[in-house]
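Excluded from the complex is one protein chain; the other protein chains are retained at their positions.
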Amino acid sequence: VNHWYSLMAEYGMALDEDRLEDWVELFDEQCDYRVVTRENVEQGLPNVLMWCDNKNMLRDRVESYREVNEYNLHYDRHVIGPPKILQQDGVSARIEANYVVLQTDQGGNSKVFSTGAYHALLVLDDGRMRIRDNVVVVDTFCVQTLIATPI
Amino acid sequence: VNHWYSLMAEYGMALDEDRLEDWVELFDEQCDYRVVTRENVEQGLPNVLMWCDNKNMLRDRVESYREVNEYNLHYDRHVIGPPKILQQDGVSARIEANYVVLQTDQGGNSKVFSTGAYHALLVLDDGRMRIRDNVVVVDTFCVQTLIATPI
Partner (left out) sequence: VNHWYSLMAEYGMALDEDRLEDWVELFDEQCDYRVVTRENVEQGLPNVLMWCDNKNMLRDRVESYREVNEYNLHYDRHVIGPPKILQQDGVSARIEANYVVLQTDQGGNSKVFSTGAYHALLVLDDGRMRIRDNVVVVDTFCVQTLIATPI
């Protein structure tokens, strides 16, 4: 993974394919992952729906999720738009990219599950691109399981 | 903004985040912006839903929109696909890119608001990429406000 498009694509596909452990490995050790609602962002409120401020917390979260959720009863599919590059140098890039997650139930019906944007800091480490920070700004968010799946 | 992906991403995000004045600044002074229905394009009809043939008209339009629409009662989210490059040289590129706009209401429900394609001429001016022309071909279009928002 050494281009933004491969990294963003794998980010979505690892979640879609329930490869949450692979998803964690896309992050840097000193990472920060949080999910916030767009409403809170616009009103300057500090609430977060999910927050992991290092990679071990992400690992723990995925492990807890695995213990509680045995079966996926639907299929998710991330489609991510082109990134806006806010800043970049040879070793890092700050980007924003819109996304939509479509969800298909067992009856074969697809609907919009979540829309929002990733505000991410990508870093290059030994030729491999990883996620240092990712703030997921969600327009919609449903906590459907005891421990919500990352997005 | 000097890559197609940053430009297209900012195009969508400026609209999504109600930064219409920033959106106008993505255009060249001698720009042409129009919104047409796919049905009219396929039947060779000249109707347009919206047309601004220079940047001052775009500025006026946004100003009028601001006067009429005080509140956004929903969230928009553009997800734009990869561009087809029809022609390019060192200073300009003619592209087409499909898009979907998802809209989330205050109850947290998301739906498909508009799908279509951008047919755009991008120009490079002093290392900065801008939009010379953009024809938005819409499959769906709802005029929901007195003065419709750009798309």
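As written, the chains take the letters A and B, and residue 1 is the first residue of each chain.
One rule holds in what follows: a contact is a pair of C-beta atoms (placed from the backbone, for glycine too) under 8 Å apart; a residue touches a chain by one contact, two chains touch by 3 or more.
Please read these numbers as outputs of a predicted model, since none were measured by experiment.
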item	value
Residue touching the undisplayed chain, where the options are A:R19, A:R66, A:K111 or A:R128	A:K111
For chain B, the residues touching the chain missing from this view	38, 79-85, 96-100, 112-117, 139-142
Contacts of chain A with the absent chain, listed as residue ranges	3-6, 8-10, 12-13, 16, 75, 77-82, 100, 102, 104, 108-112
